[in-house]
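All protein chains of the complex are present and in place, except for one that has been dropped.
Letters A and B mark the chains in the order given here, with residues in each chain numbered from 1 onward.
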Amino acid sequence: MSTATHDTKREAPAKPTTTVGKAADYLDQRTSIGLAVKEFARKVFPDHWSFMLGEIALFSFVVLIASGFFLTMFFEPSMALETYEGEHPANMHGQLMSVAFASTLDMSFEVRGGLLMRQIHHWSALIFMASIVVHMMRVFFTGAFRKPREINWIVGLILMILGLAAGFTGYSLPDDVLSGNGLRITDGVVKSIPVVGSFMSYMIFGGEFPGHHIVPRLFTLHIFVIPGILLALIALHLFLMVLQKHTQYPGGGRTDKNVVGYPAMPVYVAKMTGNFFIVAGVLVLMGATMSINNVWNYGPFDPSPVSAGAQPDWYMLFLEGSLRLMPGQGTEWVILGYTLPLNVLVPAVVIPGILFTFLFVYPFLEARVTKDDKEHHVLDRPRNKPARTALGVAFLAAFIILALAGSNDLIATHFGLSINAITWVFRILFFVGPVFAYYITKRICLGLQRKDRELVLHGHESGRIVRFANGEYIEVHTPLDEQERWLRVNYEAPAPLEIAPKTDARGVKRKGYASDKRWQGLSRFFYEDRVAPVSPAEVEAAHSHGEHDQLNGSERQAVEAGAGTTSREH
Amino acid sequence: MTEKLKHFQRDEDIFVKALAARRHHRMAPVVLLLLALLTTGGIYAALAPSTAKAETVSTADIETGKKLFQANCATCHGPNAEGTDGVPSLVGVGAASVDFQVSTGRMPMQMNGPQAVAKPAQFNEEQTAALAGYVASLGAGPAIPTDEQVDASLGDPSNGMALFRTNCAMCHNAVGAGGALSEGKFAPALWETSERNIYQAMQTGPQSMPVFNDANITPDEKRDIVSFLVEQREGSAGGNSLGALGPVSEGLWAFAIGLGLLIGAAVWIGAKSS
Partner (left out) sequence: MSENQNPPADTSKDVTVAPEAGTAVGPADRFPDPGMPAHKKRLTDTDPRAAKRAERTVTILFVLSILGTIGSIVAYVMVPPDGTTSGVRLSTLLIGLGLAVSLLGIGIAGIHWAKALMGDREFVQERHTLATQGEDRETAIRDLNEGLEDSGVVGRRGVLKGAFFGALALFPLAIAVPLIGSVGGDWNISKFKHTMWKRGMRLAIDPSGRPIKASDVTVGSVFHVVPETTEEYRETHEWITEKSKAVVLMVRLNPEDLRTDQSPEGETWSHEGIVAYSKICTHVGCPVALYEQQTHHLLCPCHQSTFDIADSAKVVFGPANRRLPQLPITVDDEGYLVAQDDFAEPIGPSFWERLK
């Protein structure tokens, strides 16, 4: 198929003979699509499993749109109240509920395949966010956000935030008790915002919580505004990816000036299509076998009840945990008669603000302290940027600790612990954990780098012991083949910034010195501990230092005949 | 699930529960037959506690109960059940309370902890009934509910749901999967609690649980709650209920199964064919 198209293009003047060729010719005469085919058909894409994490997110989004379309056919975003006449589920019969909730029940229990689609939709949302987060971890830890991809990193971050918004708005649509309490918490958080908080609450709910406007409003956001922006930004995200060509992992023949991989037609397209069907298949499998968000368990929204295990979906758990950890005593201030509830503002606004700001500024920060303005297309091995990797792990540690704190009641019941004790442990861990994670990760990275040096200098242990005539034993080391050696030496280990002295030659104080000094301090934080890659000269020195100066001629020959170069180990 | 969430089940409980949950099942006749066999076997008569029974416990039984009490309970609750320092008096708690505590194995308490946990019952049915009779004789209190009062099939699960979520769900979770209280205490899962014990818990308010007297939740409403809880044992319409614990367990499974499978597939896709 592909070859047919291709041949048609190559021999454009000739009349196409195959059906595909004729169709392609028809299109080309009207759209000059041949140019696009020429550009993209054999475009090369590097292949690695971790490059498919973003694909998983993309394909979950496609499944979200498809299943979401199905749901909109049956869902009625109205808060008008009705008495549920349906017989099933039995625990809902005769209860007063909003039309939104009733239509959710109806599509679950009366529409064939309706519950399946609801569950697919919800699982897809969870997997969408999960794959985005894991994809971001891949991008962060391999340094794929570096020039020229800073813009795409920002686009990706906005996509993630929109994903949160999409999840949150959709989660609240059925108008059940669980999501209603989620909205109520949102209302409480919004009210805590100084000066405009109360008005923002009115703006969201069209009056006091809960009112009868919120579901239609969320519906419009959920099925129109947010997915619209998401789609546009996904298009931009992919366009930039294609334009800049994909990054690649380091290896022989892979440089910042080329891209090594499989051609789009047919291998990459086949794999991508296959992956789409696998992602969709797994999501359907989950929807078919695992129940999710059974809203009839919670019942229609009523402001009085709440159930144990009242938590948001996983991607919002960090906010929930943040709210749970903050001690309330003495953290609500009254200034000139106005109330400033720091016990809500700090965990729900300030802490997420700090976390997101870190993600937004990091690429620019790292470029600044590295004094790096080159284009990068070969990825870093995480160990080769210890400070970055450690910062990333510290960030994840904070995120995970908050998410666990958001599940503290379940931890308490499942491990037989006191919820108060757990809360205290997490309060402390939130500060200690990331620092500890940073330190440990950095040490591990530096250790791995030293291990790399060791391997390049001395080779792999072969397990062969050789005894010399003088009775000395050595273990024979096999030197690395050049591909492996390249993998372990091909990286940059930047040194901390050097800055101009405080005063110029005539002793006049230089402007901007203080700022330079601060940047240098930050740069030291990043790069003070560095393990430089092995140079050929070092290998040479290691070898001459190793056996050559200690073994006499005949012994050396004997050893070398057996195992090539050796190094000694006492 | 942890040990403490498991309840010791009596045959009778299993059959009543099965009957209620599967009364439309084609095995229902078989179950009924078995139940009938058990009943005629005389065991049922010995096991079935009822209000009437609590009132008509013979003086001999009360004597047996008193002996049992003094041998097993008096150390903490005092020789005449008047309570000691930090241990509640049992005068006026009623037969329902004793039956609940003893038949779920919470009493006698094994060791001090944040709360007494359910474990295999230490006394058989007759002994439990005797103990209950003895304590009931000390002062008036809630009686053991009749079978009709706890018959889930007679209740209205919809009304039960409305009551449960207002009065119970904040501790026991929306469908009775249990939840955390402060300082290591917890509200147990109700999946395996017998209908009678559910009813008794509402009547008597064991441990941290408040009392829901008949003015607050009427006997009919209590039965509606039992009916709702029994209905939940059918599981979820959507497939595996994942413990019915809500979004946290859903998130865990999304990562463990969903993302696990998808990353596994990605590794396969990215790996070179041999």
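The working rule: contacts are C-beta pairs under 8 Å (C-beta built on N, C-alpha and C of every residue); 3 or more make two chains touch, one makes a residue touch a chain.
As the structure is a prediction and not an experimental result, all values here were calculated from the model.
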Seminar exercise, completed: Answer for the absent chain's shown contacts is A, B
Exercise. Out of A:I185, A:L379, A:I411 or A:L429, which touches the unshown chain?
Worked result: A:I185
Exercise. For the full complex, which residue in A:P16, A:G68, A:G170 or A:G261 touches the chain that was left out?
Worked result: A:G261
Exercise. Which of these touches the unseen chain: B:S58, B:Q110, B:S153 or B:S182?
Worked result: B:S182
Exercise. Which listed residue (A:F69, A:F199 or A:Y439) would be found touching the missing chain in the intact complex?
Worked result: A:F199
Exercise. Per the definition of touch given earlier, which of A:G228, A:G274 or A:G447 contacts the omitted chain?
Worked result: A:G274
Problem set entry | Contact set of subunit B toward the excluded chain (per top definition) | 162-163, 166-167, 170-171, 179, 181-182, 185, 205, 207-213, 215-216, 221, 234-239, 265, 268-269, 272-274
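Definition applied: only the chains that are shown with their structure count from here on.
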Problem set entry | Averaged-CA centre spacing for the pair subunit B and subunit A, given as whole angstrom | 45
Problem set entry | In the complex, subunit B residues that touch subunit A | 2, 4, 114, 157-158, 160-162, 165-166, 169-175, 177-184, 186-187, 228, 231-232, 236-242, 244-255, 257-259, 261-263, 265-271
Exercise. Can you name the residues of subunit A that touch subunit B in the complex?
Worked result: 47-53, 55-56, 89-95, 108-109, 115, 119, 122-123, 126-127, 130-131, 134, 177-178, 271, 274-275, 278-279, 282-283, 286, 288-294, 297-299, 302, 304-315, 317, 406-410, 412-414, 416-421
